[in-house]
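Have a look at the structure that comes next, please.
All protein chains but one are shown in place.
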Amino acid sequence: MTADTAPLVVFDGVHKSYDGKVQVVKDLHLRIDEGEFLTLLGPSGSGKTTTLMMLAGFEEPSAGDIIFDGRRINNMPTYKRNFGMVFQNYALFPHMTVAENLAFPLRMHRFAKPEIAGRVKRALDMIRLDSVADRRPIQLSGGQQQRVALARALVFEPRMVLMDEPLGALDKQLRDHMQLEIRELHERLGLTVLYVTHDQSEAMTMSDRVAIFNDGLVQQIGPPDMVYDKPQNAFVARFMGENNVLSAVAGQVDGVSLRLRTPAGAELLAQAPDKLAAGVASQVLVRPEQVALGTGKDNCFSGVVADVIYHGNHLRVVVDVPQVGRITAHLAKSECHLCPSEGDGVQVNWPATAAVAFPADSETGA
Amino acid sequence: MRAIRIFAVLVLVFLVSPIVVIFPLSFSSGEVLTLPTPGWSLRWYEDFFYSSRWLEATKNSFIVGTITMVLATALGTFAALGLNMAQFRGKKLVLAILSLPMVVPVIVAASSMYVAFSAMGLTNSLTGLIIAHTIVAAPYVVITVLASVQTLDMTLVRAALSLGATPAQAFREVVLPLILPGVIAGAVFAFATSFDELVIAIFLTGPDQFTLPRQMFAGLREMLSPTIAAAAVIMITLSLVLLVITESARVYATRLNKPNRQQDAR
Partner (left out) sequence: MDRNSRLGILLIAPLLLLMLVGFVLPIGATAFKAFANPEVSAALPRTTVALDRWTGEGMPDEAVFAAFVEDLQSPQDNRTFGALIRRMNFEQSGMRSRLSGARRAAPDLEAPYSVSLIELDPAWGTPDIWQLLRTHSNPYTATYMLRSMDLRIEPAGNIVAVDPNMAVFRELFVRTFVISIWVTVFAVLLGYPTAWYLSTLSGRAESFALLCVLVPFWISILVRSTAWFIILQREGPINAALLFAGLIDTPQAIIFTRSAVYIAMVHVLLPFLILPLLSVMKRIRPEYVRAAASLGARPWQQFLLVYLPMTMPGVAAGALMVLMLSVGFYITPVLVGGLQDQMVSYYIAYFTNTSINLGMAAALSLLLLLLTGLLVAVASRFMPGLSTGPRG
């Protein structure tokens, strides 16, 4: 993330089309710094996997350049790129034992025999799997296979590691655990990681920076908290978590906030990253965890509780607000004593800084 | 239900009966092929192994079968890999042409090849028989290898490339070991096809090139001697060896690749 050193990877105006008509990736400009954990996040078909495949060398850009360490690598064959890669279904070689899988990249890179043995041993220690060195991959559990795949991508000390939805096939508990393990490896070894996922919480947990893809374009790139709290467009806002979506018409700017009016006549205060001219049909997005019960300074309305749903660590309270629409609020368990029940009249409010307004015709996406 | 089970068991007995009956007949000490045998002896096997005609035929069968196996396996494996790699118009037609020998009645193939091969001077020669057998055996190699290539997960090749393997290394280290069971099964089938083949041999061989089936057919039409039963038992034994080899290759492939387990028909 340091600006004074040259970036490790640069995508410079990269386009990709398979049929010459549909652009899967459009005019991509992206830089990855040494030691950075960058996640490409987006729905399927958004171009994130194609971007990874181009960097891995399985696809060639239709236009633009990919620069690695100052060299153009557009059509350099994969095996010369020296990137470790972790695949969605691990792609462990079924005819080789765990140890043979780990030795494979070392043999391909012509390491000396004793060196190979030593590295394989250390890699097995690292993933705490030295007891299964002589097993075949299908004799391992999903989590063990995952760790072997990870170790195989790291054992030859590649300049960079590419991960294509590596945790997609694991159950939730194991996935959470592996996220931390990968994050820890990244920090301990100072790895440069390009990670592809469609799971926003995974991206938030692991990344230094997140690039959100949609429709072949990077919608926003930045640290996870920035992307979550300050979405630049409606797609990012919606993709990065749950939202209350309210229709309104833009009015005047009032200090740092914009005044908007709902069709039923209520007034809303929100932030507008893109300047909205008065009279423009807009959408206001508010995250449920930003909505509080009771009275507040901005955006305070009365309504009737329509439903209360217990959700493990929090409660969802759905409130019908006549002039605004249906509002969902998340309440922490600790606030349970405040909890209303169905049919109660309540007040809801949210700060003007927590609401974001976008033009109504902008990307709505997922 | 019980009646159906008994019926089915009887059908299974019917299926194995000729094979089971021919074994004791071949060990009979009598001149007539009937049961019960007057006594037991190995005289018909002796007859087989002391007869230059049977030995020559056995030798020819192994020569033709082995060379056919090598040629058909090489050509068929290349073609299957090519079919898997290439995308072009008319690919379906090519596949249809390559599987033609499996659907054309063997008598039509044999008669047509006889006419064409005699024009090229390839009748009454082992070379002609080998070429003809390669043609009828190769489609089975193409089908079995193609099936195993198509179940091959292409991300494994990508993984190998990403780990520094050149395309040639990726083929040798990853693709080849994984399709090997298919190649072996195809090779065994090619050998069996040639070793058991009779109709083409009737048309393309003279007495000097007689194969084991051809010699057996000639023997049946001349005089039914129990030596034929011994020859049949020898051929059955070889078929069983080949069956064991293919089944082992199949079991190996199943162990290697879990997903194969569901796809298996037999």
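Which chain is which? They are A and B, in the order written, and residues in each are numbered from 1.
Definition applied: a contact is a pair of C-beta atoms (placed from the backbone, for glycine too) under 8 Å apart; a residue touches a chain by one contact, two chains touch by 3 or more.
Source: prediction; values computed, not measured.
The missing chain, though absent from the view, touches B when the full complex is examined.
Checked against the full complex, the one of B:Ile19, B:Leu42 or B:Leu55 touching the unshown chain is B:Ile19.
Hidden from this view is one chain, which touches chain B at 4-5, 7-9, 11-12, 14-16, 18-19, 21-22, 25, 32-36, 75-76, 78-79, 81-88, 94, 97-117, 131-132, 134-135, 138-140, 142-143, 192-193, 195-199, 202-203, 213, 216-217, 220, 224, 228-229, 232, 235-236, 239-240, 242-243, 265-266.
Quick note on the criterion: only the chains that are shown with their structure count from here on.
Centres computed as Cα averages put chain A at a distance of 55 Å from chain B. Listing the residues of chain B that touch chain A in their complex gives 153, 155-156, 158-167, 169-170, 173-174, 177-178, 256-258. Residues 56-58, 77-79, 81-85, 87-89, 91-95, 104-105, 108-109, 136, 138, 152-153, 156, 162 of chain A are the ones touching chain B in the complex.
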